[in-house]
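Sharing a structure with you now.
A protein chain is absent from this complex, but the other protein chains hold their places.
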Amino acid sequence: MSDKNPNDCRFTKSHEWVAVDGTVGLSDHAQKEITDVVFVELPKVGKEFKAGEAAAVVESVKAAFDIYAPVSGKVTKVNNDVVKNPALVNQSPYGTGWLFHIEKANAAEENALMNHGDYQKFVSTDEH
Amino acid sequence: MFQPNAPSDEKDLLKAIGVASFDELIRRLPARHVNPGLGLANEMPEVEITRYLSELAAKNAQPLSFLGAGAYDHFSPAAVGALALRGEFATAYTPYQPEASQGTLQVIFEFQSMVAEIFGMDIANASLYDGASALAEAALVAFRHTDRPVLLVPDALHPHYRRTLDTYFGSAADFKIVTVACPRGTIDAGDLAAKINANDGNVAGVVVQTPNFFGCLEDGAAIASAAHAAGALVIAVSNPLALGVVAPPGEWDADIAVGDGQPLGLPVSFGGPYVGLFACKKEFMRKMPGRICGQTVDVDGKTGYVLTLQAREQHIRREKANSNICTNQNLCATHFTIHTAMLGPEGLRELAELNLQLAHYAAEQLSKLPGCKLSFETPYFNEFVLEVPGDVDAVHKRLLDLGILAGLPLKTFYPKLDRHLLINVTERKTKADIDRLVSAVGSLK
Partner (left out) sequence: MSAMPPKNRPVGVSRLETLLIDQSVKGRRAMRVPEAPVAQPIDRLIPAKFLRQRKPRLPEVTEFQVVRHFTRLSTLNYSIDANFYPLGSCTMKYNPKVNDAMANLPGFRQAHPLAPESTVQGLLEAMYNLEQWLVKMSGFAHFTLHPAAGAHGEFTGILVAQAYHRAKGRLNKTKVIVPDSAHGTNPASAALAHLTVVTVKSQANGHIDMADFRAKLDDDVALVMLTLPNTLGLFEEEIEAITRESHAKGALVYLDGANFNALAGLIRPGDLGFDICHINLHKTFSTPHGGGGPGAGPVGVTKELEPFLPVPRVVKDGDTYRVRDSKHHYPQSIGQLRSFFGNTGILIRAYTYMLSLGEDGVKEMSRRAIINANYVRVRLKDVFHAVSNEPCMHEAVFSGTPILEHGVKTLDLAKRLLDYGYYAPTIYFPLIVPEALMIEPTETETPETLEAFCATVEEIVREIKDNPAVVKEAPHTTPVRRLDEVKAAREPMLRWTTANEPAVYGGRSTERAARA
């Protein structure tokens, strides 16, 4: 799978991105904040989530971060490479560090999310 | 007094703080509740404390005891206490700063290795409170891993372990603890099959204790086979000393193995502190509760040890943690590690065999007495159930009057076993001790 261009993605306030094709990952800003990812717990294929529901967990040495489904839908694929090699999330958050793939249930939901420019403004001003 | 109390100390400190009196420091406390009279005794100097507590301790009779039932009187060599109670081990803190704690951490690593090896499992954690709470934690792993609500538990499981499960899970509507009958001392295969069928698709785990509370050995392999066929996990509960001779859980495909390490290095001490053991297959590694120590390297490439996989624990994950445990039983785990190091693999086997032989000698001699018989025909380790003639409480009392604590009358836990004693024999008993028990029982008419 080729790297996603962040400018084609939509972003949540909790730092997830979702691409046009339903791929979900963590933003570059998030992976920097988390620092070295040591483990990723991915959802089961077939599981359905509502937008904003906790779907996955990313762990660093000192913390664990819930990853929320950016949109509602069913998980159709998960990236087992990040389970074997969690460093991918840090090295390539828009590429080989993708987390899972969601089959979007409701196209309109994405309008509520930020585009890349707005997201970058959001992280530079917000404390989170 | 343990605080520095030279008269000048407090005055100088208050001056440095910049207050006229201690009361200024506590002015936010509600005045009417401050400094109540507690009605406590005055301080006792150490010589008086020693006298008083020695008198209390001496009030505890020490008959010739054949009482086990999950708390076993074994011998521990002098080196164990001498090493484990060194101030550097005993007064060290939890090893969150690994650079200052390599002693503690390496001991934990060796402990984890020994527990995994004795149980025949892949990995183990750094200890839990005791065997009963370790079983509760194992059940939690099974419930979450399988996403099923039912736990099958043998009637011959230690009653306190059963009660602990009932407390942890009994009041929650989501879980169900179902008992499997053990009419002949061990899990009845027919009843196990029936209970699995009755809860088809819902059994998260099957618990097997071997040796069980009655001392009997269970057919772990057969039970594991039935459990796995039903999609359930197998949770083994074992006495680590017994595993010197008895097949460990890893050899019959248990998924999780728990138990209490008390028999290897810890005194009976009226029930605690003991040490909960938790071992499992590698696939459950991230589901394990409690602390875990791992090996790594430092910036200079030296081998070192750290607490790892901490993101599972309460201080990070809070309400989403695998468990709520913080303090564990580390110093007890240290005793276990040093004691097991003193035994070695041959010593562990020999000691287990010695226990086995002594208990079988006792059982055989006792069952020759008129009216006495061994209750169960299954193989057993160092504990067995003996039926006695007459009123069991009267028998027990009369033996106590003769200076012998003849095990445990089982009817407190098993009302139907109302003529039965649970008798344990360890290497602390000589042949003469056993002969004395036998002749005392024989003398009762």
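Note that the chains take the letters A and B in the order they are written out, and that residue 1 is the start of every chain.
The rule is simple: a contact is a pair of C-beta atoms (placed from the backbone, for glycine too) under 8 Å apart; a residue touches a chain by one contact, two chains touch by 3 or more.
All values derive from a computational prediction rather than experimental measurement.
Engineer: Just name the one of B:191, B:387 or B:427 that touches the chain not displayed here.
Structural biologist: Counting the whole complex, the residue in contact with the absent chain is B:427.
Engineer: Name, in rising order, the residues on chain A that touch the hidden chain in the full complex.
Structural biologist: So the residues of chain A touching the missing chain come out as 36, 38-39, 59, 61-62, 86-87.
To be clear about the criterion, only the chains that are shown with their structure count from here on.
Engineer: Help me check something: in the complex, which residues belonging to chain A touch chain B?
Structural biologist: Chain A reaches chain B through residues 38-39, 41, 59-64.
Engineer: What residues of chain B sit close enough to touch chain A in their complex?
Structural biologist: 286, 310-311, 316-317, 320
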